[in-house]
Structures are given as C-alpha cells and as structure tokens.
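A single protein chain has been omitted from the complex, and every remaining protein chain is retained in its original position.
Letters A, B, C and D mark the chains in the order given here, with residues in each chain numbered from 1 onward.
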Amino acid sequence: MNTTFTMPALGPIMPEILLVGVALVLIVVDLLYPRNRVLLSQITLMSSLGLIALLLNQQTAVTFGGMFVVDSYSIFFKIICLFGLFVTTLLSDKYLQVEKLRQGEYYSLMMFSVVGMMLMASAADLIVVYLGLELMALSVYCLVGLLKDDPRSNEASIKYFLMGGFSSAILLFGISLLYGMTGTTNLSGIAAYCAESGIMTNPALLAGFALVLSGFCFKVGAAPFHFWTPDIYQGAPTSMTAFMSVAPKAAGFAVLGRFLMTGFPEMHEQWGTIVALIALLSMGVGNIVALSQTNVKRMLAYSSIAHAGYALLGLLAGTAEGSSATMSYLLIYGFMNMGAFAILILLCSSDNRREELDDYKGLAKTNPMAAFLMLIFMFSLTGIPPTAGFIGKFYLLKSALAAGYTYTVLLAVIFSAISAYFYLRLVRYMYMEDPQEEFVATYSPGITVALGISAIGVLWLGILPGSVLSWASRALLAF
Amino acid sequence: MPTYLLLIPFLPLLSFVFTFLFGKRLGVQSHWVPIVSVLISFFCALYAFFQVKNGHGVNQDLYTWISSGTMTIAVGFLLDELTSVMLIVVTSVSSLVHIYSVGYMKGEAGYYRFFSYLSLFTFSMLMLVLGNNFLQLFFGWEAVGLSSYLLIGYYYDKKSAADAGKKAFIVNRFGDFGFILGLFLIYSAFGTLHYEPIFAHIDIIANQTFSIFGNTYYLPTAIALLLFCGAMGKSAQLPLHVWLPDAMEGPTPVSALIHAATMVTAGVFLVARCNPIFSLSMTALNVITIIGAITCLFAATIALTQTDIKRVVAYSTVSQLAYMFIGCGVGAYSAGIFHLFTHAFFKALLFLGCGSIILGMHHEQDVKYMGGLKKYMPITYWTFLIASLSISGVPGLAGFFSKDEILAMAFASPVPAGKFAWFIGTLVAGMTAFYSFRLFILIFHGEFRGTDEQKAHLKESPKVVTVPLILLAIGAVTAGHLGVPTVLGGDANWGHYLEPVLGHAMAHPSHFTEIILMIISVGAGAFGIFLAWKWYVKEPEMPKTIAERFPALYNLSLNKYYIDEIYDFALVKPALSISRNVILNFFDIGLIEKVVNGIPKLIGRASGSMRKVQDGLVSHYLAYMCGGAVFIILWMVVGA
Amino acid sequence: MSFPILSLLIFLPVLGGIALLLMRSEDVKNIKIMALIISLLELACTLPLWFAFDKTTFHMQFVERHSWIELFNIEYYLGLDGISVLFIMLSALITILCILVSWNSIQIKIKEFFVAILLLEGAMIGVFCSLDFFLFYIFWEAMLIPMFLLIGVWGGPNRIYAATKFFLYTLIGSLLMLVGIITLYIRGGNTFDILALAAMDFPVGLQMILFWAFFAAFAVKVPMWPVHTWLPDAHTEAPAAGSVVLAGILIKMGAYGFLRFSMPILPEATVSMMIPMLVLSLIGIVYGGFICLAQTDLKRLIAYSSVSHMGFITLGIFALNTQSVEGGILQMINHGVVTGALFLGIGMVYERTHTRKISDYGGLATNMPIFASFFLLFTLASVGLPGTNGFIGEFLILLGSFLTRPWVALVAATGLIIGAWYMLWLYQRIFFNPVNSKWDTIKELDAREIATLMPMVVLIFWIGLYPNSMLSFMHVSVSHLLEQVTGNPEGIASGVQLAVDHNYEAASSAVHHLQQAVEHVQQVSH
Amino acid sequence: MFNQLAFLYCASVITGTGLLAVRFKNPVYSVLAVLVLFVHMAGLYLLLNAEFIAAIQVIVYAGAILVLYLFVLFLVNLRQEVRMERFISSHRYGMAASIALGLCLLAIIPSFTIGAKGTYTIERITELTHTKAMGMELYTTYLLPFEIAGLILLIAVIGGLVLARRENTNEEVAK
Partner (left out) sequence: MIPLSWYMGLAAILFAIGTYGFLVRRNIIIMMLSIELMLNAVNLNLVAMSHYMDSLLGSTLTLFIITVAAAEAAIGLGLIIVLYRNKKSVYVDQINELKG
C-alpha cells in the first residue's frame, strides 16, 4: 500500500486559510488589547476588503482531490459573503456600542462563519458541504446568542440551534442515502453515477435527494423550513440579523445551486416542480405573513423568506442563466437588505431599539435622510425600477419564464405585488404620518459608509446593472 | 371669399369677444359695439340677398377644419337663396332685439354680459345658416344652444333660471344625439359632410338600406329621421318641447330673438336644407307631418289656459313651429320657410310687446294682475294688436299668407298624413286666434288688476323699446306680401325665389280648393277671435264655468299635460336613482370596491391566521418542518 | 449623431430635481422659482420637436440608440413618432401648470414636492419616448414612486388609503405586463426593441395571452371599467397638482400603451379582441357618466367623468379606423387639457373654500365671474361643445366607431347626453343658484392663477378650431399603425357596408310609389 | 448466523433503549438508556468491521458527550423538577410527523440499490487494520474535511467559552 503523503495545492484555498489566520489573530489581539474595539473592526474590514481583492484575482482551480473547487461561481458567492461581513462590521461599531456588547470574539466568530460559508461555496463534496455548513452554523449559533442578558437573543439562539441540529440530521440522513446509492459524496461523481446507472427515478435516491434538499432549504430559509427565520431574525442582535440575511443565505444558495446543478442536473424534471412549489410557498408565506407584522425586524425576516423564494426562481429553471440570475439577485439583495438593516441600526439607541413600525412614524420629518434611504431600500425590496431590486427580480422572472415556469412566475408576480403593501406601509409611516417623538439619529462613520455603499449599490445596480449581470453570467461558464 | 360674407358672422363674433373681455369697463356703454356690428351684419345680409338674387351665390371653403384619413371637413360658407333669407331674418330681428335690449335691460347687473351673449348668439346662428357642411351646421347648432343656455340662465342666481338653462341644453342634447348619428350615417353613405356633393349625389342612397342590431332600415328614412331628431330638440317639437316654455326664465328680448324668431327655427331650417334627403323618404315626411300636427294641437291647447304671458307666447311658438314642420313634412319646404319668415316678425313682435308690458309692469308676467293697459301703453297696444291679428291669420297680414299656404299644401299633399295635418292646422288656427286674443284682451282691456303701486308707475316704454316694436309691426304686416299666392293675384315670388334650393312643392291644390281652404281657416280664426271677445269681454264668467265643467281637461291643459312631471317621474328620477342606488352603491361600492378591497382584506385575514402557525414553539416548527420533509419525499417519490 | 434632445428632455427635469434636492429646505421662494424655471426650460426644449418633426414619415424620429444592458440586449432606445410627439409637449406644459397651481397651496415639505413633480415629469417623458420595452417599463414603474408620494404626502384626509390603492392597483397590472414583456422577449428572439417586435409574427394563441397581460397594465392605468376604482380615490385625495398630472398625463399612458404596444405587436389579438374592448369602453362611458350623476364630491365627480371620457378614448383606439384612432389620440390630449384644467380650477377653488362637497357651493359666479367664465369653458369643452377641442375628439371617435360598428356609436353617443347632464348640473350647483353667503368674501383669481389657466384656454380653442395642426402629426403614423394591425391603412372599415339592398325592389318600389303619388296629386290639382 | 443473532440482539436493544430514552420521565434515565444504546451501536460497528469507529463511539459518545449531558443536566436541574411533564402539550403533530418520516424512510429501503464498489474490501481493511486504513484516508483523501473538523472543534471551544462565560460588564464599566 502506497502511503506517501502529498501536500495538496494550497493556493486555491489561500483566502480561507488567511481568513482563519486573521480570525485567530483577532482572538490574540482581543487578548492583548482588551479595550481596543476599533482595532478589531478595522482588522476585519481591511482583511475582508483584502480578501475580496484576492478573490477577484483568483484563478479557477481544483484541489484536495476534487473536494474544493475554485471557480467564478464560488468566487461570486464568496464575495457576497465577504461583502456581508464587511458591511456588518461597518454596522457593528454603532450597534455594539448601543447594546454594550464587548466580546472580542464577535468578529472572529463572524470570520469563522464566513470561512464556513466560503468552504460551502467551494465545496464539491457533500462532506465538505456538511462540515462547512456546521462551521458556519456553530459560529452563528453563538453570535445569535451573544446578547446573553437579552432573553430574546437567547431564545433565538436556542431555537436556531435546535432547528439547525434537526435539519443537519435530516441532511445527513439524506447524504447517507445518496452515498449508499452512488458510492460517493462527490457531487460530480454522484451526477456521473446517476447518469451511468440510470437510477434517476429510484425512490431511495429521490428520498435521499429530498432530505438533502430539505436540509439546504432550511439553510436558505425557504418554506416550509422557514420557521426559524422570523424568530431568530427578531431575537438576534440586529447586526447579526443583517449578516444572516445576506451571508449565510448566499452560502446556502451557493450550496443549493451547486447541489442541484452539479449533482443532479439530469434530474431537473424531478426536482423542478418541487423547487417551484417551495419557491411559491416561501413567497406566499413570507409576503402574506409579513403583512401583519408590526415589528420591522420581523417584517424584514418574513421578507427574507419571500426573497429566498424569489431567488429559488432562478435555481428552479435549472439553467446557467437561472443560476446567474439567482447570484445577481443575492448580491442585489445583499445591498438592499443591508441598507434596510443599517437604517434599523441607525435608529436604535440604548434606551429604545425602535424596531416597531410605529417608531417610523414621521421619520421623514425628523430624519429626512434616513427616511429617504429607507424609501429607496423599500422600493428596491418591492422591486420597483429604477432600483436594483427590479433588475434582480426581472432577471429571475426572465430565467424562470425561459424555462417554461409561466404559472410559477405569474404567482410570483402576484406575491410581489402583495409584498408592495408592507414595504410601502413603512414608507407611508415615514412620509405620511406625524412623528411621535423628536429624535435625531446619530450617524457613526461605519453606518454612514455602510448606508452609502448600500444606497449607491442599489441605485447603481438599478440603473447600470450591465457589468454585474455579465459578471454573474460569466461565473456560470464553470458549469 | 367675399368680405361682406365674412363680415356677417365674424363681426358679431368680434363684438362678443370685445364686449365679453372689456364690457365690464365700458359699463352702460357696452351695447354700442354689439349694436353697430349687428347692424353692419344686417346690411351685409341685405347685400348678400341681392347678390344671390342676381345669381352670385357663394359656396367656398375658408380653411380645412378637420381632416382625418379620407375625411376632410372644411369651415366654409354657402350663400344661396335659403341662406340669404335666413340671414335677413336673423340679422334683422337680432338688430332690433339688440336695440330693444338697451331699453329693456337698462340697469341690470351684467349688462355687458347680456350684450356679449347676444352677439355670441348672433354669430352662432349666422354660422349655423351660413355653413356649407353639416358639421359647421352642427357647430352653429350647438353654439346657439350654448348662447341659449347662457341667456336663459342670465339670472343665474335664480335657481329656476339656472335649471331652465340646463334643461334646455340637456333636452337639446337628446335631439343632438339623433342628429349626430344622422351625420355619421350621412358620412358613411357619402364619405363627406359637405352639402354640395351630398345633394348632388343624393341618388346613391335612394335604394340603400342600413342594418343595425339585426334590423334593416331604409337608409334615407334612417338619415332623415335621425336629423329630424335634432330638429325636434331645437325646434321644441313633441316630445322634446319641454325646454322651451321653461326658457322663458331668460330676459324677454332673449325669448323674442332666440326662442321665437331664430334659434328655434333652426330645426325647420335643417329640414328645409336637407330637403333632398327628406324627399326620398315618404315615411320620414309622414312622421314629420304627424309630429308637427300633434305638437301643433298640443301646444295650442296648453296655451289656452296659461296665465303667464310669456308662457302663452312660448306655447304659441311651439305651435307655430309645428306649422312650419307640417309645411316641410308635406313637402312644401318653401311654405315652411315662408312661415318661418313671417313668424319671426310677428312672434318677435309679440315677445317684445310682452317685454314692453313686463317693463311697464315692473317684471310682473302674470296676466291675472294686468288689464286695461291700453291707455297707458298705446304703442305697445297697437303693435301687439297687429301681432295678434297676424298670428290669428287675419287676411292681409303676414301670418295669413304663410299659414294658409301651409294648410293648402298640407291638404293637397300626397303625404298620407297631409289631410290630417290640414285638419289639425285649421283647428289650431282657431285656437291660436282664441288664445292670442284672450291674452290680448286680458292685458289691454278691462280694469287694471295689479297693485296700486304698479298702477302708479305704468307708462309707455321708452323709444328704444317702442321703435323696434313699430319696425317689427311693419314687418308683421308686410312680410307676407312677399309670397302672395297666385290664387290671390300674387305671383308666389317667395316660392320661386327659393325654388333652386327647396324645389317645388310636391303638389299644389287647385285654385278653387285653395280658396275654400282659405275661407275655412279664416273662418276658424274669426271664430276664435269672436269666442275670445265673447268669453273675456262679454261673459267673463264663462271661462271659469267651462273650467269647472271640464276640470280634467282644464287641469290637463293648465298643467301642460303633466309632461314635465312624467319626464321627471319616468326619466330623471329613475336615472338619478339608478345612478345612485344601482350603479354607484350596488355596482361600484357594493361589488367592484368590495372585491377590490375584499381581496386585500382576505389576504390580511390569511396573514392573521398564517401568523398563528408561527406560535413560537420550536416543537411545532419542527413538526411542520418534518411534515414538509415528508411531503417533499412523497412528492418526489410518487411523482417519479 | 444628432443632438440628443430626447435624453435632454428626460434628464433635464431629473437633474433639476436633484439640484433642487440640494437646496436648503427653508429657501422656499427660490425653490419654487427654480422649479418653475426648470419646467419652463423643459417646455422650451420641446419646441424644436414641434418644428423639426417630419410629418411625412412614420419612422421614428430624434432617435437615440445605445446599448444599455448588453446581457439582455437591452437598449437605451428613444424616438418619437406622430403618436407620441404631442404628449411630450403636453407633459411639459402640464408640469408647468402643476408647479404654478401648487405655488401657494402646498404648505409642507415644499422642496420635496417640487422634486417629486420634476422627477415625475422626467419619467413621464421617458415613457413616451421609449422604444425599448424594458426601458419603457422602467419609466412606467418609476412614475409610481413620485406619484405615490404626491398623493400620500400632500393629499387629502384619506390620502394614505388612496395612495396605497393607486400604487397596488397599478403595480399588479404592471407586474402582469412585465411577465408579458418577458414572454415576448423570450419568444421574440431576445429583443426588447418595440419596432423589431412589431415586425414579427407571433402565434395567435400567444398574442391573446400577451394581449391580456398588457391589458392588465394598460386597462388599470386608463382606467377601463371595471378596474377603475382607484381613480376616484386617487383623484379625490391627490393635491391639485397630483390630480392634474394624473388626469393630464398619467392615465393617458394606458391608452398610449395600447397604441404603442398592444396594437402593433399583437395585431391579430387586437383585431379579435376588438369587440370585448369596445364593450368595456362602452360600459365605461355609460357607467362613469351615470355615477357622476350620483356624486356629491366635486373631485370625485370629475374623476368619474374621466372614467367616462377615457372610455371614449379606448373606444376610439379599438374601433381601429383612421378617424377613431386619430380621434382617440387627439382626445387623449384634449382630455388632458380639459380635465387637467378642471382640476386646476378645482384646486384653485378648493384653496379658497377647503371643501369638496358640491352642496357647499353655490352662486360662485357672483363673486368670481372670471373664474366662472374659465370654468364654464372647461365644462363646455368637457361636454364636447363644437368649437372646443372636446368636440373634435369625440366627433372623430364616434364617427370612426360608427364606421366600424354603428351600434357602438349609438351607445357611446348616449355618453354625450349624460355628460352634458352631469357637467352642467355640477356647474349649476357651483356657480349658479342663489349665492351661498359663506363665499361672500371669496377672492377672485389672481394673475398667477389666470396665467395658469390661460394655456388651457388657448389649447381648447386652438384644437377646437384648428385641430389639423395636431392631427397632421398623426396621419402618417396612424395609417402605418392601422396597416400593421389590420392590413389596411384606413383600418377596419372606411364606411358602413352599404350592401346593395336585399329588398332592392321593395325600396325602389317605395320611391317609385312616392313619385307616382306626387304625379297623381299634381294631375288632380290641375 | 452468529452475526445475525448478534445483529438482532443489538438491534432490539437499540430500539428498546431508544424508545425508553425518549419516553423516560427522568432525563437521567434517558441519558443512561442512551448510554446502553451507544454501546450496542458500537457492537454493530464491530459487526461491520469498523473497529475504529466502534472505539470512537464508545470513547467520544459514551465517554465524553454523554458525560457532558449528565453534567449539564445536574447543573441546571434539581432532580425533583426533572420528573415533571415529559411531552410538550400538543405533541400529536410531532408524533404523526415522526412516524410518517420513519415510514417513509422504511418504505424506500426495498428499492435501495448499493452504489459503486470501492477499493477497501474487507480483506484489505483487515489486512491494514481499520484504524490504519482510516488514518491513511483521513490524512490524504479527507485532509480538508479533517482540517475543517478541527476548526469546528475550535469553534466549539470559543463558542462554549463565549456562551458560558459570565460577563462582568458592570465591573468593566466600573473600571
């Protein structure tokens, strides 16, 4: 037996390694300078920017025996995740101050979770997918529960943990079935075996597939596995909610996309309909339940369920175009949702979190700039041109229509119209009601930058989306 | 395009614009521009008349108004025999009324407004008669309606006046509804709306039919009847006559000009103008004759019992207009126009006389409070007498010639209803004489029945009022002599003059018949006068007795056959009630809005119940998730 | 490449709005003046269109074409033809009037108000210029945002309900259209170029589906019965400027959409859906008219009258012949002018009285004679009195629809009667009747207000007396459009099918009989 | 034959203790039942020639994780309180869902077909010993997952620390 150990090429995985390194450095820095929070956030910001730059220059590569793939698809998602990290860090300086959160581990845990996400995005093997997912999840469990004195935060993290554990178990059982049926956990291996042995309609394989799909749907917060979303989003620290609504969701979609497109491209016939159903259910639940929410954070949580549904529209098409639509949408969603959460954080102060709808009454009078930005984000979330949300939605609808899912698209459009109601309600409260209290939000530098990035992103992608869209579509050449 | 022709309509238009914009500043002097301009128009019209007489008719386009696809409609003027007559009627009466108004309207608020509206009316009416196409006719048609609306509602702060104006406009719209459809039909048949090509190629519709809602109609009949709809509205024929009596809410000069002499005759003008079309359809002619006859009788019977002097005259107008329609209906268009012409003078005279009386009585219009005015207002008395004699058809006066020509033509006409119309016409001739003299007697004879204060102020109206009366009286006497029939030794100039446009009457009675008919109608008139004299001078209790003996008939007449009430009950109230209860409350609010608001409400309710699923219990969430996983497995396995 | 005048027209107000946004909110006077200057400048920039427009060709003019989103083959493609050119000018004009009428009546968030108006203008002009379906959709939806705010922020007491209703109603329609647009794009070989799409042949089944998808957006916008109920609420609650721009431009876009998209791209579907569309229009005409009779609210009444009038417009468009379509387009302008003017007037009087209840008024003509005269003119134009612009449009529409289907004109013409009824009744209740002593001290219009109304008066007479100046822009384009739709430049029918009578003999014998009778009588009498 | 009997024995014990574990009122008993279950599971692993896994099962699961559970159990609960209601008030949904899931999973077994054969035949594993075979695989083929697993454990440390550590924010603020 030949047992020589050959070092796999580490170049492709260098960003992840660097990130782990920075995360560890952060722990050390935290130990050395327990007072200096600014340093931690600065390191995080710098490193995430640096990594984005690094990723942009990365070449396509495969390493670790085909388990780890660097292609433009994964790079795209990694950048979304890092973008999430970057903006969240910008948001955090004010938020942590307001909530008096002082754990230095905050940043490093976030980084570890981003490492998990990046691994997920690159994973070509279900083992790596699973482990990356757990790495991400475990970090996020901790982060959600970081406000230890706040029972809600604690409740959220427990709930997330329980449901996450359950979904992992489901996922694993599915993986075990897939492994048993195909003898491999490598996604392209699975695809090859399925095509070769013609077990595409084997119930056991389908059941395994269904279980894995359920597990991933949990991660992206699609119905009927969405139940964690509202509770966790509401309970979690707001900066974490912002983070979760963008980065882990993107990572989940990265995995889901790769799973469907690389693992089971031949079975589109089987999974198309169910994914469409899941998408519709997500949109339905998300949009309809959001109508009766009075807490903005919770409303945004439901909206994120709905948006997961929209993003699924791209995947269900099963085409390269569809995936690129989903990718662009997630990026765009990152901009607009981050913006909305930035406003949420901007408004919160230590005595009043101002998460209720009523707190937004008359915002246009007291804080015109914040109100105006929120208006842009809300219209973008609704999908009204000339904001980025429209472009994203357009791309999704187009790809789903091109794949022949006309009725799904019609329903999606109707749900989208329903969603306008609750997004607009916020606008209405801000612009058309009288303020209840006079307060002036304090802008921290981080928040200002974050808002600037989001607003510019939303408008820029709304008006000149060409470059990003073609970038996303180029990313698909890997498939 | 000859300048004199352009001056005729556009001077009044300029005067309207000028007076409307600057009249307020001119104050009591604001009448000068309108009067001068309308007088110039009058002289131009006279000139035009002679031009036509010398064979210099005009048919020219001014500019292209509307063009769309193959359709081109110009603004253009047609000056022919018919137009020239109408021009003289309009401008002459209008001039006199303008002058008269200086006296009548003195001191009214919005003096300038009145004159500017009068000018507007003159312009509109001239456009109506001068147009060389149907659409321009329609323009004038509607514009006179507008002027009428404005002038009826001159005392706009009086609700009854505002109501009357609105009513006039809307009732006319009913007629216009038919009119405009008639225009469409004409256009679709001829591809143009200009008179000349249409009348030149009238044959092409002679055998055509036209289908709508699966029914087929003879095309000329359809066109003619639709056009006649418009005429009925404008000329207040049954059943669209209801607006005219109410229009008496306007100042009296307006009643004289618009609601007696000119605008209301536009319907007759229309029928005469379109005589080639009407002549193609016996049915249409018959309908016109019948409607004319019925209206004639109907209005006369109402006039018998009214006590408001203007209303009496108004109903008499309706009745006289019906005569004109009978004339047209039996194919004697020139007779209709002849009556139009004479009627313009004596009816304007009657109205202006009424105005003079009203002025004297300080805006008292009810005959009950008058009486014995003869000695206070001699000029008014004499002119009013002439007018009454004229309308009663006393031989030698204008009304006699024209009315008898119509009756004779009706009698002789091949139109089936001709004889019937003759009979009614003769009957009404008697009734006309009766109510005219009833009115005359009640006003000028007997004792004064008004208040002492009124009595103290009674005096003859100023010159500016009486001079027009005198001028009109001359017209009321002489106008008829333009068309003395051959049987009376005349040479029927009138008919000959209009022949190029209106053609021959379908049939002439023999001279003998004509004489007989004349005698009958004069007899009827005389009898009417006699009866009036008998009942109102000799036996003043008689009317009361009769009224008490036939209360139903009396009330029917007094209340105008309850037509207004019937309309109100059958049309207006249901329309309002349907719009409020059925369309607004049931459909719009009850159905559409319920659905529109109901769907969001439903979604909201769904939202409320769906959020209950999110009950905060992890175990439940997990159960649902597990159920979801099971569902997906089953779906995929079963689906495969 | 010629001067990009259309881009200038679109972005001048947008940039102006942004510039306004940068001004200090307290500097109210300068903000107003600045807004007015921008809008006047905009109008001035539209003038070259009037003079340089080539009326002899149906090809798009002033074309600008740049690639925009290459991935989807989306272009920044602008151009005008005879159908759209006049709306640009109308939009520019109406915006000025909106700014003038809002001069004193807007009291809160003044800067934002004018910004919204200017942004709205940019989007509106964009809608009329776009020749790329996607670009069109962007502008189409972008209009919603400022309009939503206009109603919702500066509107009446029930403004939030109205604004939300307006937004959702139109959004649902638009989104369905979006699905249609994308389907069209996919089936049409990945292009949004309207002209290219119009040149393609789509299967009839697909056309039908797409027709309804477009219908959803355009009918709501028009608004056609039965999706009209947002309009009364929106009109009622919107500030005067909002109502004016809504009536003047916004609701025209639905009809414009039919002309620009539904008809040329889906010709077969248009022809086969003609009757249902005509019936819906007729229902709108009659239904809207009757509802006006029952209204007690001034603005609501005018709003429902818009439903009725827009029924005429869609009737004209779907009657599919030269006269009716040209009439429809002209009537779009007319309705914009007249109803816009009515709302301007109502805005002025509302500023003085603060009541919209008709029964609160009465006898205003005594103290406001000038205003009464203006309003009378607008009323008459709305009623369609010849000499005013309303007549030309209605006449052409009715004539055209009569040529297509006589019964349609028969029913539609009843709208004229009802229209006269409710408008004159309204006029009477406001201006006539005994003077309501509440308004004894009401002020007559001032110079600014007269200046606001004057352009409308000029347009009313101009179009009423010389409509050819407007119609001449359309002839060629409309013929081209009709040729695309029906294959015949004159449209469906150029005359009633005066088929030779089935009962030819009966008819001719009737005439013969008449002549005989005449001769007979003549013989007898002699 | 022996194998089958052994399997049946282990299987019945596993099922039994599993059921007991989820139904015991006292969580301590549950933990103990699970302990038994884990041991028998290790037995099954032995039957499957996976002695390394069996060892890990006993060491990590039974030895470490369960002890942790017991520890926390004792930390957070007094024994008396623990005896209270076992099930959530409305556990029917859960029961139905879990049974349905189980039935689904059972129902698909007959259609299960084994995938492609690998290279580690029983003979080869026996030859190498399971531990060595695993070790070789872990450090070559599965190096990346192995590293990630390490990272996960690191997270567990950090996370456990962050969560369990009592914040003395007041103190800090005071300073």
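What to note about this one:
Here is the rule we use: a residue touches a chain if its C-beta (ideal position, glycine included) is under 8 Å from a C-beta of that chain, and two chains touch if they have at least 3 such contacts.
Remember, predicted model here, so these are calculated numbers, not experimental data.
Partners of the chain left out, restricted to shown chains and counted across the full complex, are A, B, D.
Of the listed positions A:L172, A:M369 or A:L459, the one in contact with the omitted chain in the full complex is A:L172. Residue-level contact of subunit A with the missing chain is found at 127, 130-131, 134, 138, 141-142, 145, 148-149, 151-152, 154-159, 161-162, 165-166, 168-169, 172-173, 175-177, 179-180, 183-185, 230-231, 234-235, 292-293, 298. Residues of subunit D that touch the chain left out of view are 3-4, 7, 11, 14-15, 18-19, 21-22, 27, 30-31, 34, 37-38, 41, 44-45, 47-50, 52-53, 56-57, 60-61, 64-65, 68-69, 71-73, 75-77, 82, 85-89, 91, 93-95, 97-99, 101-103, 105-106, 109-110, 112, 114-122, 124-125, 130, 133-134, 137-138, 141-142, 145-146, 149, 152-153, 155-157, 159-160, 162-164. Think of the hidden chain as still there; on subunit B it touches residues 611-612, 614-619, 622-623, 626.
Rule of thumb we're sticking to: only the chains that are shown with their structure count from here on.
More inter-chain C-beta contacts link the pair A-C than the other of A-C and B-D. Comparing chain C-alpha centroids with the centroid of the full set of protein C-alpha atoms picks out C as the closest.
If you average the Cα atoms of subunit C and of subunit D, the two centres end up 72 Å apart. With each centre defined as the average position of its C-alpha atoms, the distance from subunit B to subunit D rounds to 102 Å. Between the Cα centres of subunit B and subunit C there is a gap of 34 Å. Each of the following residues of subunit D touches two or more other chains: 104, 108.
Subunit C has residues 168 in contact with two or more other chains. This structure has the following touching chain pairs: A-B, A-C, A-D, B-C, B-D. Listed in rising order, the residues of subunit C touching subunit B in the complex are 165, 168-169, 226, 228-230, 287, 290-295, 321-323, 326-327, 363, 365-366, 373, 380, 385-387, 391-392, 395-396, 398-399, 402-403, 406-407, 409-410, 413-414, 416-417, 420-421, 424-425, 428, 431-435, 465-468, 471-472, 475, 479, 490-491, 494-496, 498-504, 507-508, 510-511, 513-514, 517-518, 520-522, 524-526. Of all residues in subunit D, those touching subunit A in their complex are 104-105, 107-109, 111-118, 128, 136, 139-145, 148-149, 151-152, 154-156, 158-159, 161-163, 167, 169, 172-173. Of all residues in subunit B, those touching subunit D in their complex are 617, 619-620, 622-624, 626-627, 629-630, 633-634, 637.
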